[in-house]
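Missing here is one protein chain; the remaining ones are kept as they sit in the complex.
The chains carry the letters A, B and C, assigned in the order they are written, with residues numbered from 1 in each.
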Amino acid sequence: MVNPVVIIAITLIAAFSIGIFQFLGKKFVRGVFWLTVLFDFAAILSIAYGFLTKAIKNPIMVKIGGFPPPIGINLYVDQLSAYLGVVVFFIGAMAAYHWLSRGINDPEPKALVLLLLLLLGSTGMIFTQDFFNLFVFIEITSIASYGLVASNLDSFSLEASFKYIVIGSISSTFVLLGAVLLYKFAGSLNMADISAHINSSMYSGGMLIIISIMFLFGLLIELEVFPMNGWALDIYQGANPAVVAILAGGIVKGFYLVFLRSANYLKFPHLLKIGIIFGLSTYIVSQFFAWKQKDIRRLFGYSSVGQLGLLILAGAFYLNGNLHGFAKKYMLFAIIFFVLNHSFSKSTLFFLADLFGRRRIEEWKGVLSKNKLFGFLFSTSVLSMAGAPPFLGFWAKLFFILAIPKEYFYIVALVLIGAIAEILYYFNLYRIISEKEDGIFDYKGSIVPSLFNVFVLLGLSAFGAYKFFILTGLDIQSGKFLAFITISSVAVFVLGVSRLAQWILSLGMIGALGFHVIKNTSLVPAFNIQSFFVYLVLAGAIMFVFATYPLSKKYSAVFYPLFVFTVFSMVGISVSSNWITLFIFWELMSWSSYLLINQGGKKAAWIYLVMSAIGGYGMLAGIKLLSTGPNLIPSFSSSSAFAVSAWAGILIFTAFLVKMGTAPLHIWARDAYGESPDGFTPLLSGVLSKMGVFGGILTIVYLLPHLSHSDTILYGLAWFGALTALFMALLAIFQEDVKKVLAYSSISQVGYILIGLALATSLGYSAALYHTVNHLIFKGLLFVAAAGIIYRTGTSYLPEMGGLIRRMPFTFLAFLMGIITLAGIPPLSGFAGKWLLYSALLEKRWMFILLIAMFASIVAFMYCYKLLHTIFLGQLRDKYRKTKELPLPLVIVELVLAGLTFAVGIKPNLILSFSEKAIKSLGFTSPGYAYESAHRIVSKFGYWNAYFMGVFAVGSFIIALILFFFAKAKIRKVGQLDIGYSGEVPDSPESVHFGYDLYAHMRRAVRVFIYPHVENTYKRIYNSLMAFVDYTRRFYTGDLNTYALWVVITLSFIFYILYKGVF
Amino acid sequence: MEDLIKRLESIFKIVEKKRGKRDNLWILEVEKDSLHAVLSYLKDNESFRHLALISCVDWIENNKFQLSYILWSYQKRQNLIVKIFIDRDKPEFKTVLNLFPQAEIYEREIRELYGVTFEGNPTQFEDFVLEDWEEMPPMRRDFDTLKYSQEKYGDRDSEVLKTNIRKIISDYTDEWRRK
Amino acid sequence: MKEKDYFLDDRPKKLSYSEVWEKFFNWARAQSLWVIAYGTGCGSIEIPPMVTSRFDAERFGVSTVGTPRQADVLIISGYLAVKTLKRVIRVYEQMQSPKYVVGLGACTVNGGMYYDSYNTVNLVDLYIPIDVYVAGCMPRPEAILAGFAQLMKKIKEGRADGWKQYIDNLDKYRKNQEKIIKNWKIPNYNW
Partner (left out) sequence: MWYKILYAFLVTVGGLAYGLLLGGISRKITARIHGRRGPTVFQNFIDLIKLLRKKTAISHGTMFFLAPMFRLLGGVGVLLLVPIVYGSSILSNFSFGGDLIVVLYFMVFGCLGMALGAADSGHPHSALAPTRGLAQMAGYELPFLISVIGLAIAHKTVSISGLVAAQQGGIFHWNLFQYPFLSIAGLIAMLGMYMAYPFSVVMAPQEIPVGPPTEYSSTFLSFMFSGRSIFGVGKYVLFMDLFLGGATNLVEAFVKTFALFLIIVFVTNVFPRYRTEQAVKFFWTYPVVIGLIDFIRIFIK
């Protein structure tokens, strides 16, 4: 352990010696600089290590000159300040290294002196225990920053520096005045001493309020709160990114600690109000203003400012929010994680921005694909910044949300809206960056600092997850499972040297987990609704992974790791036992699937992510509504213990509705399904959307009965399901892209499942569960076939295909069976789902919904025929004459699935026996239907004999075939252009193929229904928000006078609040 | 109408002029070199914007082909036939495609049926009515259609008549007689 | 798959018949004559009155269809140019056996008033087998109906075997056809 004063002294000496002895040469200067920084870092690290290992129990109190506290100046190092010091020096060292590797514009010795002074100032600021001393260190820090900000010597940085000087002087002046007045008031400047003498009753006098205003105001300026942060954004935009990285990653955090500490010691009145007003407004405003930024550094600046707002909010709650027990602990960890996350990821982002050097966002196009390491660092930082699991930002946000008291629900809502806005602009940027573009990418400087940062960040993320699971006392199994997921996908990435190896590894891992689930019943004790979905996920996943190999050549190396990640997180969802675990795995699934979709369509992935975020955060808000008092983690069954408002159910259901693609939350689906990698789409449609079904069942069974208006909610859900089923089917018939037709069809079919859920009768659940499995079978089949066809033909545009039955007979057979199943025509398995659903609806007398559902299935015939015709029938084009049957794995999967639909069609018990068990685990006594004889299923309204229908259809088909074989002798098979064409000879297959816009006539009838009202509404909302933001962001005029004006106005506002205590 | 002719005469050399069967129909013969100028003038200045037809006549005695351009003015409601003669041994002329786009198909037809080629018409050698015609253009007067027809399609000889048609007729009459 | 196999390139097989029920089936064939609505010349204007209310050919089982695949009878209605002949051959070969051809008007018999035209086929039966000629220029619908009666009679007696002759003597017919169709752009065998 080193005496903290030594750190300050050594740094001071080093700084001045560099100044004096700079004639000794560059090597000397650098040597001194690095030695000092390393020494300081080591010293602080040793202190922090002491705290960590509990070698140091109490905070260190250093008495300078041996004077006791109230008289002399002293330093006070506690756990938090030691850790923060480590962070500051780490970031400082990284930034310096980065800067040196880039080359410094300013004369080097000067810059290094300023850097040392900056580090010195911030360390002092963190460590000091004396208010005047605090001013001195703030002044040192500020002056050093002024110089460093200007060090780029271009117009941007000089202007920013000047603004900073003016506003910073105001801030310092106020702090100084505060210190002076405080001395007059309390007769002491020692923080602890003052704190001991102050109690809240003393605020009734005027003096202490004035003092508080001075300090609060001075520090809030430095903390860049809205509306006094125009200068800060100019710095972020204009200054050298290395400097900005130190400022944003280290120095501001020092100011934040000072803020917390003075607030604590001086017991600021109305701190919570101040925190909420300034923190929240800063957070929301900056997240929205960032939307319109074209300069990447300014965009990061807005994000930094927003994070600071969140920190102020969290700090205010921590100090003054009446948090008790767990909540207080959660909030502390939220603050720590926010600080760490922001320091490491934001400084990395600034480093990377500097390395690449381009300012405008458009110029960043395609960076991700050009340099893999750069892309990895950038993605990790962005993901952590935006709060994607399992990175640090996610845990911070989760702690924060959990810790906020329930009566401040509006804060939760606003913070989550801000988080959605953050995702919106961050991933708009990410979308541009991850576009495919060829070309060579070069950067000047070293990537090592960013690499270090990201490694630390990853370590901290693991620590965060560990801390989260330990602290919240969630079932440790989930935590282990999370670790297992991460490790296995990393293993797939690391060990998978080629795509083949990755494929085998993924298959093996999913298979092993499946084996484990079957063998070991600890994961799912008895067969219940959860194990139903575990089996569903694993069975679907193993088939779809198996099918991907031939397609995988064009996928990037992260495809299989992400695939495994998605699959396992879905298993995690299925086995989770409380809402928070469900949420964590839900987010894991959303983000990993986002990254997978982003391998294909970028814009589509972005929309998917934003919609997922709306759903996911809606779910978090709903969970927040569920949690009461000490019960911060609501488990499924505990929701029955209390009555909550219907909004909890509706909010939680949003997430599931988004994944199910229910209108009007469906807008992501068409493009995400259509443009995601072909190997992933079957999983997306067959399994991932079923997680929405799973969540829906949980919500309806465990939650909705305890909510008010639950019947209304259910009826509303059924209407949503029915309208989704109808309108998505209508939209599907006018698509010209095979995957988009199937996408709309998917959503439409999931609409049926939603109707089944909303019925909430045992027959309804039977229908929903049956259809869930069945949809996995046939939609998986269709998507796998579509993937293969796209692979073989190179196009997904339907009018480009045609006549492929001649080249792909097996695929056609499978596809035909899939389509018959989709259309619900007996004797294949599709009919059973329809029959169960209609019986359930009849039983409940929901006539209109029944009408719409049945009608939607009639509309579905149109796109069924369209798919079959345009892909397989009609004329074969010349370019496909050499096309082969699909690759073997795909054909195997297809035929297995086709065999399944046939088997299930003849014998629906294959699925029904499982769903019956699952339904019994939900507390129902019967599945809602009965077996009259072995195969005859009877509901209250009707009956149906699947076995007979199958035998009848097959039998009569065979009889007809035999009859026909008598005539076979005279039948000649003719060529494809041998058609009766008015005596003419068609000159090419294209000229007689009917494949484009098959339902032009239908369009004329239903034009008003298929107009994209919903999509346009979203677009309109987005565009008007954009326009609004574009207009209001001119609030930052860039003019110093205006900034100063806002500073004054804010001062009077703070004065008003503190003095009058209103709001 | 006469005014028009006079105006034309003042500008171009009119070889021959004749009133048609109607008052608003006149037939003019011009030099073949000045045809484009005449048509252009008529189209631009005298509102004869509609080329109704191009026809061809084989004057085998004079060893000439006559090309007639039949024009119509919607404003004046008048017809004008401008005709020229070209050499029969050298059946070539320039296209009027630049003035009247619809001439493309007329010229194509004349090329096929008379063998007159029009320089500058890109599609004139495509088949129009006759597919794969290899003989002399059939509308030329020295083309013997009867001989060609008999050679190519044959004539029904008496044997065939006896065996087929007579029998059919007798069948037919038998039927009627029986009724 | 071959580079291009737009068309079936097989020669039609010679057909054998069972004689047992043939009479009955011939009766059925005669009572159900589906005419392809394909007009080659001016005579086709006489067909609409024949099938509509005035003359009502449907009472004999004669009705019209729009596709050669389902048709039994092809009416060559009037003069036949070489260009049309190509189409007629294709339509005729695309019809399914047994199939019958009715030649309508003088032009089909011997060229009629176009006997010396450079573009009218004088003797249609050199190129496709004609089962019944109906003479006249133009024959009225009554005459056409009489022709159909004749055709029915021939079918019932089993004498309407033009389709058989065509397959049996395909080479001869093809030779004749190729003689006047210089550029044989249609497939070798139309199916």
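To be clear about the criterion, a contact is a pair of C-beta atoms (placed from the backbone, for glycine too) under 8 Å apart; a residue touches a chain by one contact, two chains touch by 3 or more.
The shown structure was predicted, so the numbers you read here are calculated from the model rather than taken from an experiment.
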| item | value |
| --- | --- |
| Where the missing chain makes contact, among the chains that are shown | A, C |
| Given A:410, A:455, A:941 or A:1035, the one touching the chain that is not displayed | A:941 |
| Residue in contact with the excluded chain [from A:842, A:892 or A:1044] | A:842 |
| Candidates A:467, A:603, A:806 or A:1033 - the one touching the absent chain | A:806 |
| Touch with the omitted chain, as defined above, among A:824, A:889 or A:908 | A:824 |
| Candidates A:21, A:515, A:952 or A:1031 - the one touching the absent chain | A:952 |
| Hidden partner chain, residues of subunit A it touches | 803, 805-806, 809, 812, 816, 820, 823-826, 831, 834-835, 838-839, 842, 845, 847-848, 850-851, 854-855, 858-859, 861-862, 864-866, 868-869, 873-875, 936, 940-945, 948-949, 952-953, 956-957, 960-961, 964, 967, 970-974, 976-981, 989, 992-994, 998-999, 1001-1002, 1004-1006 |
| Subunit C, residues in touch with the chain not shown (by the definition above) | 12, 15, 17, 25, 28-29, 31-32, 34, 52-53, 56, 58-61, 63, 65-67, 69-70, 72, 96-98, 191 |
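Criterion: only the chains that are shown with their structure count from here on.
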| item | value |
| --- | --- |
| Subunit A and subunit C, separation of their C-alpha mean positions in angstrom | 73 |
| Subunit A-subunit B separation of Cα centroids, rounded to whole Å | 78 |
| Where subunit C touches two or more other chains at once, by residue number | 86 |
| Residues of subunit C defined as touching subunit B within the complex | 82-83, 86, 109-111, 115-123, 125-126, 132-133, 135, 146, 149-150, 153, 179-183 |
| Residue numbers on subunit C that touch subunit A, as the complex places them | 1-10, 38, 67-69, 86-88, 90-91, 94, 185-187, 190-191 |
| Subunit C-facing residues of subunit A, complex | 806-807, 878, 881-882, 972-978, 980, 982-986, 989 |
